[in-house]
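Beneath this line is the structure, given in structure tokens, with notes to follow.
Here the complex is missing a single protein chain, while all its other protein chains stay put.
Showing subunit A:
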Amino acid sequence: MMNIASPSRAPAPGTTAPAIRARSLKAVRGHRTVLRGLTFTVPRGQITGLLGPSGCGKSTLMRAVVGTQAKVTGTLDVLDHPAGTPALRSRIGYVTQDPSVYDDLTVRQNLEYFAAVLSPGPAAAARRREDVTRAIADVDLTAHADALAGNLSGGQRNRVSLAVALLGAPELLVLDEPTVGLDPVLRRDLWDLFHTIATERGTTILVSSHVMDEAERCHRLLLMRAGEILADDTPEALRTRTGSATVEEAFLHLVDAANAASHPQPREPQTP
């Protein structure tokens, strides 16, 4: 079992506006409404966990925040700008579910390229070098820096992808299931890293997961189900409110309650 440290209270954000503010956010993919009018905020400098079963719309929501999702309606402000504004592109680090790196480049070459996209030009070369070295160290891949990304394991490639998102010290990190396929030790190390980034660098982190024990390490949780937000609270408050011992239990409790509300009669009477 993983040793789960209880999250330290993040410093109160004070007067700063939330990092993400959504009102009546809807998204359509094909003929399916994936997000059904979400309203929520994500505070700055904290780790907000986005949890829910696969297919509930977590990735679509994250893509909307990053500005790569088409057919999004409603209000979505990210770092005080409408989501997808060009000015936001260098301020958000984004990790997709599958590692988005070049398999035929080494770890360092991957990072060097993305760093050159973020801060181009020979004037920034020294800063880029430091940034790349730090990002590789952050995800604990220094020993593999000169290995081809394609020759790494799935978990290692995920970490290369994460390192790319850490380049340029973004104000907001959007991480889509960054710990999938990692062993417990690495998962703990990554969550320690997320906490370091949030507390020491003041970065806001929106991280999705379907592993509920990771939820305990978030400052706030957004529980999603079928394109709707089921709960938006701290892990303690969720447990207290539902009288559950763990977030997993609290989540199941809320899902059952929601199911009961949407299907009042479990057994359909035979219609003539």
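Heads up, the rule we're going with is that a residue touches a chain if its C-beta (ideal position, glycine included) is under 8 Å from a C-beta of that chain, and two chains touch if they have at least 3 such contacts; residues count from 1.
Keep in mind that, in the parts below, contacts and distances are computed from a predicted model.
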Considering only the chain that is not displayed, what protein name does its UniProt record carry among "PA2779 family protein", "RNA polymerase sigma-70 factor", "Transport permease protein" or "Ring-1,2-phenylacetyl-CoA epoxidase subunit PaaA"?
"Transport permease protein"
Touching the hidden chain in the complete assembly: which of A:26, A:91 or A:253 does that?
A:91
Which one, A:126, A:143 or A:245, makes contact with the chain that was left out?
A:126
From A:76, A:107, A:164 or A:223, the answer for touching the chain not displayed is A:164
Absent-chain interface residues of subunit A come out as 28-30, 66-71, 79, 81, 84, 86-87, 89-92, 94, 96, 98-105, 109, 113-114, 116-122, 124-127, 130-131, 134, 148, 164, 166, 169-171, 200-203
